[in-house]
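The structure appears right after this line, and notes come after that.
A protein chain is absent from this complex, but the other protein chains hold their places.
Labels A and B are assigned to the chains in the order they are written; within every chain, residues are numbered from 1.
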Amino acid sequence: MTIGNVLSRLITGTSWHFAAEISRLAVIVASFMGISYAARKGRHISMSALFDISPKPVKKVLSIINPFITALVLFTVGYFAVLYTYGIYETGRTTAALEFPFWLMVVAIPVGCFIGGIQFLRNMWTNIVHKEVYIAEEKIDYDEQ
Amino acid sequence: MVWTLLGIMVILLLMGFPMMIPLIAGPLIIILFYMDNLDPTIMVQQMVEGISSYVLIAVPLFIFAADIMTSGRTSRKLLDFVGSFVGHLRGGYAITTAAACTLFGSISGSTQATVVAIGKPMRERLLKVGYKDSSAIALIINSSDVALLIPPSIGMIIYALVSDASVGDLFIAGIGPGVLIFIFFASYAYIHAKVYDIPLAPKVPWKERGDIFLKALLPLGFPVIIIGGIYTGQFTPTEAAGISVLYAFVLEVLIFRSIKLKEIPNIALSSGIVTSAVFVLVAGGQAFSWVISFARIPQMLTDAVLGNDPSALYILFIVALFFFIGCMFVDPIVVILILTPIFAPVATMAGVDPIHLGVVIVFQAALGSATPPFGVDIFTASAVFNKSYLDVIRGTPPYIVMLLIVSVLVIVFEDISLFLLRLF
Partner (left out) sequence: GNDETGDNENGNGEAEHNWRFTVEETQGQVQYVYAQEFAELVEEKSDGAINIDVFEFGALGSEVDQVEQLQQGIVEFAIISPGFTGTLVPEGNIFALQFLFDDDQELNQQVLNESEAINTHLAQKYEEQSIMPLAFWTEGAMQWTGSSAIQSPADFAGFQMRTQESPLILRSYEAYGANPTAMSWSELYTGLQQGAVDGQENPLFFIEDAGFHEVQDHLTISNHNMYVTMTTVNTDFYNDLDEETQSIIDEAIEEMRDRSFEIQEEQNGEALELIENATDTPTDVYELSEDEREEFRELASEARDYFRENGGDDAEMILDMLMEEIEEAQGN
């Protein structure tokens, strides 16, 4: 879209005022819908220094507690995100240039948080059922790296 | 309340939670349990705000362009070219990295975009020449941060708007410290290469250099178009990011045919994950900084710390400390916006030159972004290079020491920033 903005400005001398809005929408959707996918692929950034040097039983406990609390936090934020989105829906606020409903812009946040929370619960379940320490699909334990 | 907030965040961090959790849970708990009658949806509003900046859009676009180029041949040809000229020098590649990051970062205005766009292809080359991964990554992170000092710096623009300083003067004043840091880094690169005996590549004869140059001609158009486009005003840094995606696509898919069209969605997905992992942190950081501002914590701290009638030098050191610590946690732009109005009036009254203050502030913001335990650029590097947090920060201490030395020099000798201004 940004590319299109430049091209159209170069060619016709006018610009797409909604480019910024579309880009913003894309960023919000990608950021929050990505929570779950990054959780599955183990791509969330964490400071794993202490975790890495912990003995295996500690690791095992953390590998169950951490995804559980993470899911809890995501569900809480997701709940408030529902309220926020509904509040926006009620005021009927629209975006400045395209004038489409602003709630469509932010609805990805509650959805993303809930799907992300479910993914972390799945990670927790895998750790309860299996013996080895499971972090994510592509990361069984940092030791393996 | 301050200690509860920091305590929760540090404990969650040390337990190995995804970094987004301390950043989100800290402010969430404060809002729910410490602030009466406060609508908790403010949390969500601020998370949206955190990732709404138009400037940030450059980040995923540069990530995508860099992913395309590193999957294909562009970056290899470019670095072949650079290598053929400097590969046989001591620390030549490291110096090139520092220069390229500084140059590119000054253009993109985003230290994170620089880590991605230059860091990704350059790291592979550094590894091939024999650098350890930790020193390569440390070099990239820290060189990218220097970019915040070189014009046109978004950090400077925001400081200028918040304070009363002139943007043009700030741009000029940032050059001195920027060059000083580059000299430090280049000297270190030379010594490091000598001590670790990084093997020298054989000198490439001129005829071969010519061949490599011709092969690199199209990829070389990339920096020419981006830099030229921005400086001649054809596009803004954000638009330049968009153009770079287009250029990378045309080059790799249509001309070199090194990437098949059906591979593009996979590359985009990978760029998307990296973007998501970084932006969720930016979102959480904004919620955190909102709670801090709302509770008037910065004002409480300055009253407690500055006391009565402080000296100019004392203020500068305190300011440096606050910005350094602030930027270890939150995006530098946000920190500049929030802390400058608190410190600038006190500092100016004590006789600190506002331009000099701006340089010190932006410098510390840059330094804080690359300093553990937090630091946005560390997160970015961790995501982009798919390395653990510890691997990313392992090599940074020498650079942090150098930057601390330079920052003391800049604070004490205001001429480092102001001498160019006095020449004119």
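Operating definition for what follows: contacts are C-beta pairs under 8 Å (C-beta built on N, C-alpha and C of every residue); 3 or more make two chains touch, one makes a residue touch a chain.
Since we're looking at a predicted model, the values are computed, not measured.
Novice: Among the chains included here, which ones are touched by the excluded chain in the whole complex?
Specialist: A, B
Novice: Tell me which residue among B:10, B:349 or B:405 touches the hidden chain in the full complex.
Specialist: B:349
Novice: Which residue from B:19, B:61, B:160 or B:352 sits in contact with the chain not drawn here?
Specialist: B:160
Novice: I'm checking contacts with the chain that's been left out. Which of B:8, B:38 or B:246 qualifies?
Specialist: For the chain that is not drawn, the touching residue is B:38.
Novice: Touching the absent chain in the whole complex: find that residue among B:190, B:294 or B:317.
Specialist: For the chain that is not drawn, the touching residue is B:294.
Novice: Out of B:210, B:265, B:341 or B:397, point to the residue that touches the absent chain in the complete complex.
Specialist: B:341
Novice: At which residues does chain B meet the chain that is not included here?
Specialist: Interface residues of chain B facing the absent chain: 37-39, 41-42, 45-46, 49, 52-55, 109, 152, 154, 157-158, 160-162, 164, 166-168, 230-238, 286, 290, 293-294, 296, 299, 303, 334, 337-338, 341-342, 344-346, 349, 424.
Novice: Provide the residue numbers of chain A that touch the chain removed from this figure.
Specialist: Against the left-out chain, chain A lists 9, 13-15, 17, 20, 91-97, 99, 102.
Please note the rule applied: only the chains that are shown with their structure count from here on.
Novice: Once you find the CA centre of chain A and the CA centre of chain B, what distance in Å lies between them?
Specialist: Taking the average C-alpha coordinate of chain A and of chain B, the gap between them is 23 Å.
Novice: Would you tell me which residues of chain B are touching chain A in their complex?
Specialist: Those in contact with chain A are residues 12-21, 24-25, 28, 40-41, 43-45, 47-48, 51-52, 54, 56-57, 60-61, 234-235, 238-239, 241-243, 245-246, 272-281, 283, 373, 379, 382-383, 386, 388-390.
Novice: Taking the complex as given, what residues does chain A use to touch chain B?
Specialist: Checking each residue of chain A against chain B gives 1-3, 5-6, 10, 20, 23-24, 27-28, 30-35, 37-39, 41, 43-52, 62, 65-66, 69-70, 73, 76-77, 80-81, 83-85, 87, 106, 109, 142, 145.
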